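One protein chain omitted, others in place.
Here the chain labels run A and B in written order, and each chain numbers its own residues starting at 1.
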Amino acid sequence: MKFAVTVTLKKDVLDPQGRVVGQTLKNMGIKNLNQIRQGKFFEIDMNEKDSAKAEGQVKEMCEKLLANQIIENFQIKKAE
Amino acid sequence: MKSSVIVFPGSNCDRDIAVALEKLQFKNSMVWHKETELPKSDLIVVPGGFSYGDYLRSGAIAAKSNILSEVINAGKKGALILGICNGFQILIECGLLQGALLRNSGLKFISKDIFVKVQSNKNKFLKKYEANEILKLNIAHNEGNYFTDKKHLKELEDNDLIPLKYCDEKGNINFKANPNGSINNIAGIFNKNKNILGMMPHPERMADKILSDEDGLGLFLSLMN
Partner (left out) sequence: MTITKSQIESHGLKTEEYDKIKELLGRDANLLELGIFSAMWNEHCSYKSSKIHLKQLPTKNNIVIQGPGENAGVIDIGDDDAIIFKIESHNHPSFIEPYQGSATGVGGILRDVFTMGARPIALMNSIHFGSPENKKTQHLLSGVVSGIGGYGNSVGIPTVGGETKFNSTYNENILVNAMAIGHANKNKIFYSKAKGINKSVVYVGSKTGRDGIHGATMASAEFDENSEEKKPTVQVGDPFTEKLLLEACLELMKDNSIISIQDMGAAGLTSSSVEMASKGKLGIELNLNKVPCRENNMTPYEMMLSESQERMLIILDDKKEKEAKKIFDKWDLDFVVIGKTTDTNRLVLSFDNEKVADIPIVALSEKAPLYERKWNKPKISKNKTKVKDLKKIKIEDALVKILSSPDHSNKNWITDQYDQVVMCDTIQKSGNDSAVIRIHNKDKAIAISVDSSANYCKADPKSGGKQIVCENWRNLISVGAKPLAITNCLNFGNPEKANVMGEFVECINGIKESCEFLNFPVVSGNVSFYNETNSKSIFPTPVIGGIGIFNNLKKILNMKTKKTGNLIIVLGKTLGHIDQSAFLRENFSIHDGPPPEINLTNEKNNGLAVLKLIKDNLVLSAHDISSGGMLVSLAEMSMASMLGLKIYKPKRLTNSIEYFFAEDQSRYLLEIDKNNLKKIESSLKKNNIFFEVVAEVQNDIFEIEKTFGMKVNELYNCNNQWYHRFNAVN
């Protein structure tokens, strides 16, 4: 069972990378860019048929390791 | 001999390389990344550091700066270009050198003195060294793990385009002597025409006997002529 997990910085947390990347894109000509924030993407493949159970496990993985809950949020989507 | 050192926001080793060049009587200019023209130079140096904080990918953002397009033109025309550490990363990101510099296999920043073997001294950068000479140099990087595809790797090996490989004190090129997991212990590479050298170790950090050994001096002396 496959899941797509995105880990992003919480709204108010400074994203130095996003800021610099955004400025560079603007300098490259994309003047109507408002903002860009950088995050991480995980493709997770679970050996589990029970959808709720698998999602629960992925959630635990995010809470315990993949996201630094002090400064990051995560979103789990079931993937094809 | 005239040299130009390109300075990006976040470059840290620009002063260090300028000091080494000036010590050896190069007439050096510091060139800010926003400039659109390069001064007339016999040698262009892209120094080490953390240009743009290493954000996105090391060297990725610097590769898009104004001055780099001038450096690319100069490189294509045969100018001598030296990229050290972050400079090597920038030369790869802008296409002057091929391959990729990945995160160190130990996943940590590594700063230490290492040894490299001069695999090839038949070029303008290393001619003052003996063939197979062992040099003590210093590395300090997070993304120094050189990687390229099989085809390019064969090209590099077959055409004498790998001038420096990590080795131990005795010159053995092996796993133990490889600080960052680089394929085939590659510490530096040339482009096809051997006018552009990218290397992870810092030669300018081994050029002052008050601080260290002076194995890095040979590179600058080679370029003097």
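Throughout what follows, a residue touches a chain if its C-beta (ideal position, glycine included) is under 8 Å from a C-beta of that chain, and two chains touch if they have at least 3 such contacts.
These figures come from a predicted structure and were not determined experimentally.
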| item | value |
| --- | --- |
| Of B:Leu24, B:Ile110 or B:Ile183, the one touching the omitted chain in the full complex | B:Ile110 |
| Residue, one of B:Lys117, B:Lys165 or B:Arg205, that touches the chain absent here | B:Arg205 |
| Touching residue (missing chain; options B:Phe50, B:Phe88, B:Phe125 or B:Tyr166) | B:Phe50 |
| Subunit B residues touching the omitted chain (full complex) | 9-10, 12-13, 15-16, 19-20, 32, 34, 49-50, 52-55, 108-112, 138, 140, 202, 204-205, 208, 210-212 |
| Those residues of subunit A which, in the complete complex, touch the missing chain | 10-14, 16, 20, 23, 68, 70-71 |
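Keep this in mind: only the chains that are shown with their structure count from here on.
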| item | value |
| --- | --- |
| Subunit A - residues contacting subunit B, complex | 16-17, 20-21, 24, 27-28, 38 |
| Residues of subunit B defined as touching subunit A within the complex | 52-53, 55-56, 61, 64 |
